[in-house]
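The complex is shown incomplete by one protein chain, all other protein chains being positioned as in the whole.
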Amino acid sequence: MSHVHATPVSHLTDPGSHGAGPEIDLDAALSELRAASPLVQCLTNIVAANFTANVLLSAGAIPAMVDNSREARLFAGAANVVLVNTGTPYPDTAQAMTEAASGASSAGHPWVLDPVAASLPWRGQIALDTLRAANPTIIRGNASEILALAGEASGGRGPDSTDEAHAALASAQQLAAEHHCVVAVSGPIDLITDGKRVVSAANGHPWMTKVTAVGCALGALMAAFAAVCEPLDAAVAATSLLCVAAERAAAESRAPGSFAVALLDQLSLVSPAELAAAAKVHDVEA
Amino acid sequence: MSHVHATPVSHLTDPGSHGAGPEIDLDAALSELRAASPLVQCLTNIVAANFTANVLLSAGAIPAMVDNSREARLFAGAANVVLVNTGTPYPDTAQAMTEAASGASSAGHPWVLDPVAASLPWRGQIALDTLRAANPTIIRGNASEILALAGEASGGRGPDSTDEAHAALASAQQLAAEHHCVVAVSGPIDLITDGKRVVSAANGHPWMTKVTAVGCALGALMAAFAAVCEPLDAAVAATSLLCVAAERAAAESRAPGSFAVALLDQLSLVSPAELAAAAKVHDVEA
Partner (left out) sequence: MSHVHATPVSHLTDPGSHGAGPEIDLDAALSELRAASPLVQCLTNIVAANFTANVLLSAGAIPAMVDNSREARLFAGAANVVLVNTGTPYPDTAQAMTEAASGASSAGHPWVLDPVAASLPWRGQIALDTLRAANPTIIRGNASEILALAGEASGGRGPDSTDEAHAALASAQQLAAEHHCVVAVSGPIDLITDGKRVVSAANGHPWMTKVTAVGCALGALMAAFAAVCEPLDAAVAATSLLCVAAERAAAESRAPGSFAVALLDQLSLVSPAELAAAAKVHDVEA
C-alpha cells in the first residue's frame, strides 16, 4: 500500500470527514470500563501472566487466570469475557483454550484471540482450533502473526515481528470477514478492521517493544473493553489507552525498567477525557 | 455479626484488656524471621510466582518454587515450610500439592493452604485433597474462598471476593476446629482465628487489591512466619507486616505500579519495632 489517507475519527475530531465511520467515543469507553470492572478470564502465557493481570487491574478490570482444561469452559460462562493467548501453550492449557473459546461463545460472552507466534505449527493449529470452536470477537496480533493465521508466509521470527502492520492488512480484512470479527494488527501504527472499515491508531512509544508482554497485555485490554463496547470500539479503545499511557509513561521514565512501572501507573491515572484528547485515531482509506 | 468489639493485643497495647489472648510479639516475630531466613517451598500459580518470591526475599525468607509431582514430597522434607496455593493448578501441579502437604506433615514441618478460587469445583477438590492428606498449619483466603472451602455458597467471582471477612467468620472457626489449624480471612479488616480466639488486623491500603498476587504473597508470608512462630502469631505477623508495609508504600506512591515496587522496598525496610508500633491488631469479641 503506497499511500494511506486517514481521516480522524476520535472523540474530538470532525465527525463529518469524508469516509469516516461512526465516531469512537473513547471517553465513554474508558468510563464504562472503570464503572463495570469486567471479569476477564485470561488463558495466557507464563511470561505475560503477572504483567497482564496488573495491566487489567490498573485499567479498572478484574483478571482471573483460569487456564486449565478442567475449569476453562465452566469459568468462561461466569467471566464477562475470555482472552486466549498462545504464548506458551502446553498440552493441558492448549485444550483449555478451545474449551474456553467454546464456553464463552455458548454463554454469549465475547472472547479475544491473541495468536502469539502463530507461525509455529503446533500453536498455529491451536489458534485455528479455537477459531473452529467459535468465532472470536477480536483477533489481535502483530503483522507476522496475522499473516500466519491467514495462511500467508511472513518474515516474523517467533514473537518478534519484522513486518509492518500494513503488510498484513489484506490478511486482517480476510480473517475479519471469514470469522465475523474485528482484527487488530499491532505495529508502530496499529490498524484495526472489521473487514470493511479500517481504523489506524498512531499513539505509542518504542519502549513498548523493550518490555516483555506489552503486546499480550494489549490483547487482554481489548478483552476488557469488549465486555463493555462494540468490538471495533473495544480494539481501538484498548490500543489507544495502552499507547497513550505509554507516551505519558515514557515522558517520565529513562529506560525500559522504570517505563514499565510508570506504564502501570499511567493506566490507572489517565482520565477518560485525557485519553480522548490524546488519542490519534483515524479512519484509513486505501 | 452486627457489632464487633475489639481489644488490642499487639505489642504496645495493654495486655490486661478484658478478653484479650496472649500478647502477640510482632517485634520478636519479624526479628526471628530475618534471623532464621526460613526456606519456603512454594507451590503457587503462574501469576504470583515471581512476586511471591520477591516478597519472601524482601521480608527475609528464602523461596523455592518446587512444584512438580516428582520432587514436591521430597523437597517438603528439606524445606522449613510449604505453601500450597491453588491459583493456577494443572494436572501435575495438582498432584504435587497433595504430595507436598503430606510430605511437610510427615516431616513435622508446617504448611499453609491458600485455596484460591476454591468455589471452582476442580480446585476446590484439590484443596480438600490436600486437607485430607494432612491438617494444615494455616488456611488463608478471602471470605468467598473460606466459605467455599467450608461448603458454603458465596458471592465471590473467581479470585475476587465480594464478601467481607466477617461473613466468613463462622466458616473460618468451623474449619479451624475441624482441621486443628488457624484460619485467616482477608478483607479490608482481616480476621484470624484458631477456632476459639479471633484476632482482627486492621492495617492495609486499597491499592493492595490493585496489584495482582498480593493475597497470594500474604499466604507465602504466613508460611515464612509459621517456620518461626506459633500458627496464630504467624498469621497475624504476616498480615501486619504486609499491611503496614503497604501503608508505608502507599504514602510514597501515586498509583498501583509504583506502589508494588515500594511495597517490596518497605517489606525490607520496615524494622521489627516499627512493625509492632504501627500494627492495629486486636482481639475480637462477638
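By letter and in written order, the chains are A and B; residue numbering begins at 1 in each of them.
We adopt the following convention: contacts are C-beta pairs under 8 Å (C-beta built on N, C-alpha and C of every residue); 3 or more make two chains touch, one makes a residue touch a chain.
Predicted model only: the values in this text are computed from it and were never measured.
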{"item": "Candidates A:Val211, A:Leu263 or A:Ala279 - the one touching the absent chain", "value": "A:Val211"}
{"item": "Candidate in contact with the missing chain, chosen from A:Leu120, A:Ala177 or A:Ala202", "value": "A:Leu120"}
{"item": "Among A:Pro22, A:Gly151, A:Pro188 or A:Gly257, the residue in touch with the chain that has been omitted", "value": "A:Gly257"}
{"item": "Touching residues on subunit A - with respect to the absent chain", "value": "45-51, 87-91, 117, 120-123, 157-160, 209-213, 254-258, 260-261"}
{"item": "Touch list for subunit B against the chain that is not drawn", "value": "39, 41, 46, 49-50, 53-54, 57-58, 62-68, 70-71, 74-75, 78-79, 90, 92-93, 260-269"}
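Simple rule for what comes next: only the chains that are shown with their structure count from here on.
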{"item": "Euclidean distance of C-alpha centroids - subunit A vs subunit B, Å", "value": "35"}
